[in-house]
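Have a look at this one.
Just one protein chain is left out here, and the rest sit where they should.
Chain IDs A, B, C, D, E, F and G follow the sequence of writing; residue 1 opens each chain.
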């Protein structure tokens, strides 16, 4: 067998192991999902292109493939709703949507209420201010932005909730595949913003889950 | 006046503005502390060398200068104890201590209970496992490490609590002043680890405060 | 002689050659200023430390050394006031002041009206909005910021005037001596923001001069 | 809806929001253009490949797709001619043309007169000098160059007008996708040259528009 | 002829020259293998895609093409079993398998006993500890890991045997094609871990061969 | 017209302008060659893929397309043989051949005698020493190497002739597309080795031409 | 207490924990050595400047401070001579000596016979060939080089023994503090060369110890 799945993880961390789809063949993915299916838990795979998504759907037609989020989910038991409050997923531009959706899909599968704000970047801040209510009622805020990655600083300056910043690879030239946004976020002048890897919507949702878990809303 | 202090911040974010000491002269720092002192709140300045620390102490002898953490604190009103649980500050090596201490000082000033674990790096994991109780009872864990920055992955794999990773500039050569540790942490294979800037103990504590605030223990 | 001064420059570019003080010895600087003095124009030298500033003052006591801006100016003929409007110099944090001052000193010497806004960074945007009048009446806006360098995007989204962004080396760790701010500014989502080198207050003022020249206010 | 268009922008900045075509699907682009069309303004989309250009043309046959500039424009109302003078777009080599054309198309759509100079790089400067008249009569000069990016320094040394430098990704090896040109331009020894992102012809035109607007020629 | 094969190498280094398949055409590879075949030794080519593997198989049907390891081997004489002990090849994640297999194929062809451990990354260390026997009986351990590359530090802290770390290009964003793992391994806090190039399973096996050779088991 | 060809160049520099094929379309290349053909000189285009080469051949069947060197040459007048001695083109590995061939084709077209040494890398130095006669009789030596780029140091330590080092993009992982070789060559401990851009066989030949011209052999 | 010393390490890895002197104060070092002294083993500290060395000598006058190697050793029990053969420490230039000495001191303290070769860089290879006997009789070879780091490739091509390459920070400009040498060594065309961190003579010796241990000579 090619994978030694960490079945203890749910016990230790309150969430099942999630399958990283990149660099695995469709056949490997099908085998891993099949093995995990037998244990009866919910299954999530991320970073799947269309071909892998379709391959999984053909083996597991009851699963859900989301081509924008690039995720495949197989729900085998009801998702327990948990969380001290909602998780807001805020994205700066239209092009950042796939990463924001990966975060939203993951957070919902882990049992959280999610609210999404789209295309509210810093060059036209009235769009963000108009939706400040969403920010204010969130228990955790995930902020997704490419290019200069400035949005988390503005959000972090507006609210007291934990802010998780996700740089995206959106942009070109000196965006360097997300490095400009990553550095901007790491240097945020709004204290207490934390950062995950470029395009890592999954990781942001998982971190939000660590923060928001433990209480039913 | 050289600084336009953000006095609203405490209302918006539940914590006062903290003075960034690097690149400010002792005279500038003395002026800023004097101005903030008049408003009666608690004051914290970070990244102070010995000379700046002493200059502040001579103007404000009731303050506390911590030469290891490189912080100066002026307590003018009692610190309210808040938090869902303790904040654990875990550091990999002896040389990472200044950054860990900056985090601990900041978190305590913001009202949190802090437990510290020192010198429990991944090359001798029995030292960490021997103190797993500290990790298990923490509401938030700050993990401070230089060199390869592997400790947050191990901690993140052991517990379900939020893990904030702080890379340090400890190391030489291909450590590149903390870049190796930063990249390691951003790529942590333990889901949901979030990261702050290199040597940013303050930022980690502030993020832990955002997570842990809101309830009295 | 060590320098072949470009005396034609004033004719071609409407501004005299400015002396770059870094990497020149005090003696070299004194010799160059002495030679330029004989032609009767106004003289500016930048990036001078205290020792070089004092050396120039002792040879040319009628000059002005500004230790914060790190500039030395020798006014030999009245500065003609020019410009379609004021030049606003906006800086994000207290630590960015030396670069902002270098820009202001240079712009004033080239004949422009300058208005300065200090410490209005994006983590507390109400400070900037409170001074929007300064932005609105400016013909050109220079925005100086370190760390994540997000301020030019916000300013560029508020006004129609030309915005020149100056990244500073303020910050630490993944600020990489101004690279984070530089990349942020180059990737600004506010269209039409242009950028100069890290800490290059002089260059920003010179660019503002190119834009604002040609008309008396 | 996937995009929250910033319709106020024309009021605040004197130019409509421009659609960034990269990373958006043809379907998303068609939907965004359709929505903007209803407001009656002029529409521009940039960084479109052949397929996206054709998709837009089939929905909006009255639009203009320029395959070299990679732009799509939909003119719904006459473009007001504005500007203190012409905008010169100067490019160093034949391979820099797509970026230069993106700048020219954008500037013309914003209402400016544009003059173009092509293939006048620094290895044969007589070609540039032969066209110095174009440089001298321009109110703003956009200089587009890849490889070592030296042309803006030469142009900036010849004229007093504002110079906006655009590095291109033309080159190979140690050109690093435009980084060599970008660094060259940021370090230009001709004072007051400002820089936009690699390949960002759009941004250069928008900056030129900020400078040149406000007066009819 | 395009290649001047180093036939002395077996004498000097105890192992034949291995063909580096990347950047060579199928025709070049076929010609080189044909020439080496005449000398009667065993032949190995690495970094072959499917097309090159098939081209070699069609000319040399007695050879073995391993599509996962991306190697082609032509055994013309029995492989002498050598070595002080086994070589363990340990890999962190399923996606690291191709590199681990390249190492295992190479080491076996050079005459060593190989034991493989798969998917035992640091986020679930019990999986590694459960197989500590394999580590303890190995004369040399090759540890293959992408992302943060932390596994060699843990292994190096557990055993006294030589540890050769192989970073892989598995990961995305700030993994930078294996750079994060490479830096992590170079900065390992477990003393005496050595490192080879990213994805260089071949080089790790060759180094293990240099260490383990000289004695029959 | 898209190109302003520098026809004076032959007078100023003793060699005609050479067409850089990358980033130009087949149609642009055909137009440029047609225009240059009318002036009667010899024409060279470099960095052409198969499609562009064939397009040029179909328009100019008398030309020579070399698919390995990726060059197209159109000889319209006899090449004058010049040079103080031969130019040696030495390459480290089989995979470096395309770059070495580009250098050889260019040097021959400029009128020089060329001798080629292939696959003589530093891991088996006896191969180089066996051909030391070629090195000793050369007036200029071009050394082409990828990976660690060590060969120019060894050659530069053996002979007194000018050595021009060409790093290639051969390698993977920490070769970083030729950066490792480039840095190695720039830091050569053999005094007086000079370096051109990664994969720039053309530039090396042109530099050798500048050195070797002026005398008939 | 600031340090949790890993006393088990000698059992697990056959060598005691070594103190990393950089970033620790003299007082911290004195405290750590005092604590370790009580257990009776041999003690080594590395990367000590003159002041720290003298501070340790004043507390532990029976210790040995080597200012070139920058090490402090306290021998409390006889060093057992172990090893299959000698360890050769070969360095390219005079400036590489401190790193080579750190390796030699460490290896001797761990019980190995060491032979040193100095100033045998690749620009004058006859110096290395003249001492080939040392290379041939070594069980392990440590090769120390800065600048282009080419020496390990040549050594690795001459012998069958394990070669551990140590890049040094010797050089300037594009040496980038040892990065050029590091990359050269990681890309060595001599198969099976492994690499440690820049200037890490200690790590190379520790790796050599892992390889060479287990047998008395």
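Descriptive notes on the structure:
Criterion: a residue touches a chain if its C-beta (ideal position, glycine included) is under 8 Å from a C-beta of that chain, and two chains touch if they have at least 3 such contacts.
Not measured: the values here are computed from a predicted model.
For the chain missing from the display, the contacting residue among D:30, D:64 or D:187 is D:187, taking the whole complex into account. Residue G:173 is the one among G:40, G:61, G:78 or G:173 that touches the chain missing from this view.
Of D:99, D:160, D:175 or D:196, it is D:175 that touches the chain left out of the display. The set of chain C residues touching the chain not shown comprises 2-6, 8-9, 20, 22-24, 28, 32, 47, 167, 169, 177-179, 182, 197-200.
Although one chain is hidden here, its contacts on chain F can still be listed: residues 9, 12-15, 18, 157-164, 182, 186-187, 191-197, 202-204, 206-211, 213. Contact between chain G and the absent chain runs through residues 93-95, 97, 118-120, 123-124, 126-127, 170, 172-175.
Operating definition for what follows: only the chains that are shown with their structure count from here on.
The centroid of the Cα atoms in chain C and the matching centroid in chain D are 26 Å apart. Here the spacing of chain A and chain F, counted between their Cα centres, is 50 Å. If you average the CA atoms of chain A and of chain E, the two centres end up 35 Å from each other. Counting only residues that touch two or more partner chains, chain A has 9, 93, 123-124, 157, 173-175, 179, 182, 186-187, 191, 197. If touching chains are joined by edges, the resulting network of the protein chains shown has some other shape, matching none of path, cycle, star or complete graph.
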